[in-house]
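Note that one protein chain is taken out, while the other chains of the complex remain in position.
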Amino acid sequence: MALSREQIAMRVAQELQDGYYVNLGIGIPTLVANYVPQGMEVMLQSENGLLGMGQFPTEDELDADMINAGKQTVTATTGASIFDSAESFAMIRGGHVDLTVLGAFEVDVNGNIASYMIPGKLIKGMGGAMDLVAGADNIIVTMTHASKHGDSKLLPECTLPLTGKGCIKKVLTDLAFIEIKEGKFHLLERAPGVSVEEIVKLTSGEMVVPEHVPEMQF
Amino acid sequence: MALSREQIAMRVAQELQDGYYVNLGIGIPTLVANYVPQGMEVMLQSENGLLGMGQFPTEDELDADMINAGKQTVTATTGASIFDSAESFAMIRGGHVDLTVLGAFEVDVNGNIASYMIPGKLIKGMGGAMDLVAGADNIIVTMTHASKHGDSKLLPECTLPLTGKGCIKKVLTDLAFIEIKEGKFHLLERAPGVSVEEIVKLTSGEMVVPEHVPEMQF
Amino acid sequence: MAGFDKVVSSYEEAMAGLEDNMTVIAGGFGLCGIPENLIAEIKRKGTKDLTVVSNNCGVDDFGLGVLLPDRQIKKIVASYVGENAEFERQMMSGELEVELTPQGTLAEKMRAGGAGIPAFFTATGYGTPVAEGKEEREFDGRKYIMEESIKGDFAIVKAWKADRYGNLVFRKTARNFNPMAATAGKITVVEVEEIVEPGELDPDQIHTPGIYVDRLIQGTFEKRIEQRTIRTADNS
Partner (left out) sequence: MAGFDKVVSSYEEAMAGLEDNMTVIAGGFGLCGIPENLIAEIKRKGTKDLTVVSNNCGVDDFGLGVLLPDRQIKKIVASYVGENAEFERQMMSGELEVELTPQGTLAEKMRAGGAGIPAFFTATGYGTPVAEGKEEREFDGRKYIMEESIKGDFAIVKAWKADRYGNLVFRKTARNFNPMAATAGKITVVEVEEIVEPGELDPDQIHTPGIYVDRLIQGTFEKRIEQRTIRTADNS
């Protein structure tokens, strides 16, 4: 069965390491914070200028000067630091963030990603996404494997305007965990109960399928 | 008579305006701070990261963490701010400093300045001088008009390696106050008791001399 | 205004000299740390055909959004827009020119503008629509694009505290784009919650030195919250 949003977040959380600085995009990526393994510390970077993003505030803690990149009110954790936007993106662009998790509309076999614009329909802007995909070595894209109409989002070539070129190496969908290298998708894991055939059918870019594809473990 | 070091500083000080942010180089320029006109406020920028440089410390105030760009121990004035070197030169390069005063070995009719290196003899480096001359609109160069041997330092073309190209508009020597424009020196003022002839004789670059050249007033 | 005292006594004085067709750089992220009263003063003045540089463009009735109904903005340079209906309408109809710029590139363009750096290279946007018409170059085997700096005729900034000399301290994530905006205006106008005397702020802890600030005014702020997300005290 396809993973729920929470399960996608849980699987991403397995990629965390102790001491990681992590930037989580809006939507499913945000949920990853809820599944940090016991005994492990990670620090969340929010690109509006906060390293050490904490949970939502209580009514008493609510502060208009304290928001995250999704414009939600948040708190800071113990040991947090706050800085300006140039410093925040110096951190991101300079490759100091250990892991970036973000959503996408499309990803292709060359590691291109389209995530910010649907011409004529959605033109809200890229925010910090272009900087994040250009700055991080270690990025996990989370998205559904295909649209509601069954159109694959894992393509031979992105059809929408790109957010970044050749920068994505790992994709976690509701069906599979996939690596991108040498111009191909490589199937690493499948969602519990989902068959390799189903995944292949919904992947329109070329995919390498090893003999044994393990199920994700939770 | 040729101006003393103190008189050069006094004449430069007449160019100050209330509310000016000023960077003073090592040597004679430093003395300018002693002659800020009564009732006028200027703030001194030291390029190692201090805006609001104060006087030398007393024994009690002495602090190894508190120096100026000349590596002398200093204090900070009330309302000072301290920042890193990148910020300090952002200020300088971005043209936010109102007046820069610095010394030189040579200046020429095209506003070129040589002030940091004598090949084979003095190779200590440019420090912040290249940034200062490139960043400021308003620069006054202070130097002696000629060497001890009578060689002019106001040249048709600098002979030493340049600190900056086409950036100097005003020079105050021990003999004269000179403006540089349209590829020529223009004699603005002469030191008290110094004749125009003497100045012309010691100026090897082309100089425009108006009919009346006023004496400097102190 | 004597010496280094940057304090002005009215918002009218604060924005004096702003004219049609000028470029205004504004601090703020979403509705957080925006110079809300300086924006309101621009609305009151009715200045038209402005180019506005800001990460976002406010919402329908707050922040930079209030300049939309009277068509005061000709062009906006921003990373994320469309939080309000009128913006979308003007953009789609072509009445409003929008230059989408990645958030980090935008911050760096402002910083460069203030720091005398006319252009820099960044990997951000390489191979995307943002790269169109821009120079591409390889360094150490990686591709970058050249981005030019941004300067404004005015910069409008919201800080928390300032001394009369214009030394600024920002509070929490309301800092965001404000320090860069402050460096990039020919005239930089800052509104703050509190003005203190010189010497009250620790020189080591000043976020923006007064040299960047031309005018300073104390205001009162609504500080509207865009997305009020709350946890209950027991749900920690």
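Per-chain numbering from 1; labels A, B and C assigned in written order.
Simple rule for what comes next: a residue touches a chain if its C-beta (ideal position, glycine included) is under 8 Å from a C-beta of that chain, and two chains touch if they have at least 3 such contacts.
Here the structure is a predicted model, which means the values were calculated and not measured.
Engineer: Have a look at A:A9, A:I82 or A:I180 and name the one touching the chain we're not showing.
Structural biologist: Only one listed residue reaches the unshown chain, and that is A:I82.
Engineer: Check the options C:T23, C:S54, C:Q103 or C:T122 and report the residue that touches the missing chain.
Structural biologist: Candidates C:T23, C:S54, C:Q103 or C:T122; residue touching the omitted chain: C:T122.
Engineer: Identify the residue among B:V74, B:V109, B:L154 or B:M207 that touches the chain left out of the display.
Structural biologist: Among B:V74, B:V109, B:L154 or B:M207, only B:V74 touches the chain that is not shown.
Engineer: Using the document's definition of touch, tell me which of A:G135, A:G164 or A:G205 contacts the absent chain.
Structural biologist: Residue touching the chain left out of view: A:G135.
Engineer: Suppose we count only contacts with the excluded chain; which residues of subunit C make the list?
Structural biologist: With respect to the unshown chain, the touching residues of subunit C are 108, 112, 115-123, 137, 139-140, 142, 144, 148, 169-172, 175, 203-205.
Engineer: Could you list which residues of subunit B touch the chain missing from the display?
Structural biologist: 46-50, 55-60, 62-68, 70-74, 76, 82-86, 88-89, 92-93, 112, 117, 123-131, 134-135, 161-166
Engineer: On subunit A, what residues meet the omitted chain?
Structural biologist: The missing chain touches subunit A at positions 18-19, 21, 40-41, 43, 45, 51-52, 76, 78-83, 87, 89-97, 134-135.
FYI, only the chains that are shown with their structure count from here on.
Engineer: Determine the set of chains touching subunit B that also touch subunit C.
Structural biologist: Per touch definition, common to subunit B and subunit C: zero chains.
Engineer: So, comparing C-alpha centroids, which chain is the farthest one from subunit A?
Structural biologist: Result for max centroid distance from subunit A is chain B.
Engineer: Closest chain to the overall C-alpha centroid, by per-chain C-alpha centroid: which is it?
Structural biologist: If one averages C-alpha positions chain by chain, the most central is C.
Engineer: Give, as an integer number of Å, the spacing between the C-alpha centres of subunit C and subunit B.
Structural biologist: 36
Engineer: With chain centres defined as C-alpha means, what is the inter-centre distance between subunit A and subunit B in Å?
Structural biologist: Whole-Å distance between the two chain centres: 55.
Engineer: If you average the CA atoms of subunit A and of subunit C, how far apart do the two points sit, in angstrom?
Structural biologist: Distance between chain centres, rounded to whole Å: 28 Å.
Engineer: Mind pulling the subunit B residues that touch 2 or more other chains?
Structural biologist: Counting only residues that touch two or more other chains, subunit B contributes none.
Engineer: Check each residue of subunit C and list the ones that touch at least two other chains.
Structural biologist: In subunit C, residues 111 touch at least two other chains, as defined above.
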